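Inspection log for the structure reproduced underneath, given as structure tokens.
Below, a portion of the complex is reproduced, with chain positions unchanged.
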């Protein structure tokens, strides 16, 4: 990889790929500058709030459920493990709209579980809770899969040696494992948050598109496209900027807690 | 004082250990692959053999029959393993303080005698082999164990340092009334310091 | 301090093609009934119908086509309904090519239409068939140049606007001020024109729902819709 041909090829690859991913964003900025600049309204703020609130909760759920499960899957061998790993891959393989439909079939008023809930007077679809469920459905598997990689990276012998010092397993987990897996877990958090933040297809079908309630930013962009293309693109650009800002903040937080 | 009994089969060797140790300071010797490390692993709880029993003082640490298995972190066995497994992202000092269980006088004394004061701020990845080993010994010593195991812990140290470190270990162990066992291939320097020598060969105790 | 007063909430599911106009109308109605909270969910008529069938808690549904409205009627009891607005399918072109007459579009242009199941796609086919009667083979020639069957009519508009497509079939209401600088419609003979109809359905009997329903079909509000290019259904012949 360090031979001169190899390293030149490598640079070509990198430039190609980076170009492929940056040119579209530059194009977006160029287009907006040319067509009269940024133009957003109340809808943007409203849906941004819905997005930040829902993805915040989703990420908390992902961390709470995802970290123990990822750790468990990383450290234990048991029968049924492959099946679990398959099941966790399915939501990643489903087109989001299909995810939305099957969530509706399961938790909708007519759904297998939904009917039961309905008996207790609970109706999930088209509520804020549905937004969170749709986001968890698509992002939790991502968190678990990447989180598991992060835990796999931590040498078990280091954990075992820490036990010798008299630290309880919980303490070892919190003080040794988590810090060593931190960068990986951070990546899992960021990527699953991004997946939730960008989620569109499952949300619009399972949670609907009610302004201020279930209309997340991607849905608002979709709605804006119906009327004002420029507004939609402006929202898209600001959405990307917000997302990148959140990214940077998360990485800085992670960096701090690392030291 | 210590009673270890267990069986375990591997492709190339069957371990069949049954040993009773009454001395406070004991050496474990034998050829490579005889099963020395395995005994320490079983005592410390890192290895759970299919059949076996470990009794330390009056406490049953492990018994496959009675389904007892005191977890590793409750055994208070200080165990310097053949390799070091320090926590890489924190400093040497933080590594040592992790299980700290003694007063600061003893702590300072250990740091001084093990000559690790200069490297306290470094990360484990920046240490030489012998430095790593001394840090490992220090962090296992400061938990004030009720039993202290060293697996070839001193062979990567030069003669002067080895004597100094060994003396420090012996002092602390007698002060705390801690039993000590050492695996070594170098019987010279332990002579006179241990009460008994256990010899093991091909997975079996042949003398001890 | 959330406005979670459920009784005073009216939920409308409306065809995506009404996004701009209905938002305007709702604002107007809100001034009259400040104590009623009106929430609108926009999506394609068929997705909305599906959601209502699966148990969405909805007061009013507005469909952009008769077929979706009919399908819903089979499954769910509707309190009141009305043929409510009318729209027209048109041939739009991007002004980077100088296309003048409707029969120019058989040339080597990139044609966009909505897919056949979507109302706009269905109407486009009907328009082509009408025009085929004037000029034999016209329909086939145009359809051969279709580069994409978009999932909704707005995608057709956006891609025409960006210049990725040359010609497309869209609604009259889609030719808003915002796109008029780049898009224009081609004249077709009056007799061949294809109209589409919007249906509004009241799904709940409650007071508030009826109030809003009545407002939406009132003449005052109709005027707002007309401003956006809709017309009243009276002068349409389905």
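A, B and C are the chain letters, set down in written order, and residue numbers restart from 1 in every chain.
Following the convention adopted for this analysis, a residue touches a chain if its C-beta (ideal position, glycine included) is under 8 Å from a C-beta of that chain, and two chains touch if they have at least 3 such contacts.
Predicted, not measured: the structure shown is a model, and the values here were computed from it.
**Student:** Taking the displayed chains as one copy per kind, can you state the stoichiometry of the whole complex in terms of these labels?
**Tutor:** A x2, B x2, C x1
Keep this in mind: only the chains that are shown with their structure count from here on.
**Student:** Please find the two chains that have the most C-beta pairs touching each other.
**Tutor:** Ranked by C-beta contact count, first place goes to A-C.
**Student:** Which chain is most remote from chain A in terms of Cα centres?
**Tutor:** Relative to chain A, the chain whose C-alpha centre sits farthest away is B.
**Student:** Taking each chain's centre as the mean of its C-alpha atoms, which one lies nearest the mean of all protein C-alpha atoms here?
**Tutor:** Closest chain centre to the overall C-alpha centroid: A.
**Student:** Report, in whole Å, the distance between the mean C-alpha point of chain B and the mean C-alpha point of chain C.
**Tutor:** So the centroids are 79 Å from each other.
**Student:** Centroid from C-alpha atoms only, then distance chain A to chain C, rounded to Å. What do you get?
**Tutor:** 34
**Student:** Go ahead and note the Å separation of the Cα centroids belonging to chain A and chain B.
**Tutor:** 46
**Student:** Specify, in ascending order, the residues of chain A that touch 2 or more different other chains.
**Tutor:** Counting only residues that touch two or more other chains, chain A contributes none.
**Student:** Give the list of chain B residues in touch with chain A in this complex.
**Tutor:** 44, 46, 71-74, 76-79, 81, 83, 85-90, 98-99, 101, 139-140, 143
**Student:** Which of the residues in chain C come into contact with chain A in the complex?
**Tutor:** 11, 13, 16-17, 19-20, 39-43, 47, 50-51, 53-57, 154, 158, 161, 176, 178-179
**Student:** Which residues of chain A touch chain C once you look at their complex with the stated criterion?
**Tutor:** Checking each residue of chain A against chain C gives 104-105, 108-111, 114, 123, 125-126, 204-205, 208-215, 223, 225-230.
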